[in-house]
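Quick one: structure below, then a few questions.
Omission of a single protein chain aside, the complex is shown with its protein chains in their original locations.
Chain nomenclature is as follows: A and B, assigned in order of appearance, with residue numbering initiated at 1 for each chain independently.
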Amino acid sequence: MTIFEFLFPPGSFDIFLNIIIILIKIAVVIGVVMLHVAYATYFERKVIGRMQVRMGPMEVGPHGLLQPIADMLKLFFKEDIIPEKADKTVFYIAPLISLMAALSSLAVIPFYEGFVVANINVGLLFILAMSSLGSYGIILSGWASNSKYAFLGGLRSSAQVISYEIAMGLSLVGVMMMAGSMNLSEIVKAQAEYPAGIYAIPQILGFFVFVVAAIAETNRAPFDLPEAESELVAGYFVEYSGMRFALFYAAEYIGMIIMGCLAAACFLGGWTVPKYILAILPFLKYVPGIVWFVMKVYFVIFFYYWIRATLPRYRYDQLMAIGWKLLIPLALANILFTGVIKIMVE
Amino acid sequence: MVEFFFGFFAIMILFCSVMVVMSRNAIHSVLWMLVMFFHVAGVYLMLNAEFLAATQIIVYAGAILVLFLFVIMLLNLREEMNIEQLIDGWPAGLSLAVAMLVVLILALGSFSVKPWGQWSIEVVEKTTQTKALGKVLYTEYLLPFEIASLVLLVAIIGAVVLAKKKLKS
Partner (left out) sequence: MPGTYLPSNYLPVFIFLVVAIAFGLGALLIGAIFRIRRPYKEKLMPYESGIDPVGEPRVRFSIRFYIIAMLFVVFDVEAIFLYPWAVVFDKIGLYAFVEMVIFIFILLVGYLYAWKKEAFTWE
């Protein structure tokens, strides 16, 4: 046996090839999503600017199109300040946990038919697990910064995130009941078979709970209390600067994109179009699935910005009351409702 | 390949567990435990128990460990961190650990591979573990499942009662 055969036993070539294909897929997904993160910030400033009768960024490039790139370059050169008496290890790790939790959820998102990095049976649970890890980044950064604002912000934010996590998990139970699966690709396929085409129609209650919980889960307005700039300056990441700040910022936007993808796949039909629409407008079937999926995600993200420009911020007691006293009972009612209807139909 | 992954997960679990007890800082202990839970989830995956692996992360890493973090912050363990030794009497601890090890080694002899029951690897893989678990849990093990809700009820009431005095003041 030569050394070559020892290092690469028969069949190992297939494994290597497989790993390389996976790596390419991951690189494509991360690359495209990071580009979207950069331009989501631009899109947000433009949309909110227009809604407030302003122009938004206009200086860098035509219509400010190069603004996100300028912002990114600036963050690379920013000084990395670590406050005195901070717990250095935890301070370093916290943004990494946030980013890892947000990014790895992308592994199970079916972008179009057959394109998913990891086609696992518990895809939906995997996303819930990863979003539950997001609270570590928040609470640890608040604790490690050794600053009152950061500590209070982290505490509030983690309590908020865990409260709404339950509502989000429960709101998806109705979808699981209808699809009989937790694999996101299969949920999309089951939706295409369903007469209404999208689960947002029969699961309207679940969809409502999901959207509200998703906004709170990603700490966006009107639930952006932890970063309430007027009282807590920026909440848990007030002491972060430079690239570490950028990681938190990226994690927040990736979280929004994940929620958009989840809403698209579980409630809005993923890469498919309802059959009755195809019956009226048959030429639509030539539009590739990825376009539908991306359009649905963009719509959800636009909805995020729309709400931010429209609604005032809630108080903390109102926020906890909405999570515990409104959304959880609604989600439970939705589960019972779905169960009753399913049994009646059969 | 199986042995390689199992060895990796086993060594990481042992290493992280040792780090959990060795860390002076309680928050660092929690972080090591988080890493450990991920590797335990990996072992569950190798047992074809994907639902349990996800549950391991959602419940243990995502909920119970967060509760630990809250408790550590509530206690504000600043002074205790500088104490040389948290607990006295290592001889007692060592003898307990050795006794435990002896019991485990003695128990190893009783392990044996029995023939497969109804749920073999292929069957579970075909029906997916979540469905297999659901079918068994909500039919055969109905009573334990309903009792679990009573245990959870006790937990809710316990949490509220324990903190009730503080709430009023």
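One rule holds for everything that comes next: contacts are C-beta pairs under 8 Å (C-beta built on N, C-alpha and C of every residue); 3 or more make two chains touch, one makes a residue touch a chain.
Just so it is clear, the model here is predicted, and its values are computed rather than measured.
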item	value
From A:Val47, A:Val90, A:Ala107 or A:Val297, residue that would touch the chain that is not displayed	A:Ala107
Hidden-chain contact residue, picked from the options B:Ala10, B:Leu47 or B:Val123	B:Leu47
Contact partner of the left-out chain, one of A:Ala196, A:Leu278 or A:Ile335	A:Ile335
Identified contact with the non-displayed chain, of A:Gly56, A:Gly169, A:Pro202 or A:Gly289	A:Gly169
On chain A, residues whose C-beta touches the chain left out of the figure	18-19, 22-23, 25-27, 30, 75-85, 95-96, 99-100, 103-104, 106-108, 117-120, 125-126, 132, 143, 145-152, 155, 159, 162-163, 165-166, 169-170, 173-174, 176-177, 180-182, 233, 238-239, 242-244, 246-247, 316-317, 320-321, 324-325, 328, 332, 335-336, 339-340, 342-343, 346
Residues in chain B touching the chain absent from view	1-2, 5, 42, 45-48, 50-51, 55, 58-59, 62-64, 66-67, 70-71, 73-74, 76, 78, 113, 121, 125, 130-131, 133-135, 137-139, 142, 145-146, 148-150, 152-153, 155-157, 159-160, 163-164, 166-167
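Criterion: only the chains that are shown with their structure count from here on.
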item	value
Residue ranges of chain A in contact with chain B within the complex	87, 89-90, 93, 120-122, 125-126, 128-129, 132-133, 135-136, 139-140, 143-144, 155, 158, 162, 165, 182
Chain A-touching residues of chain B, taken from the complex the two chains share	25, 27-28, 31, 34, 50-51, 53-55, 57-58, 61-63, 66, 69-70, 73, 128-130
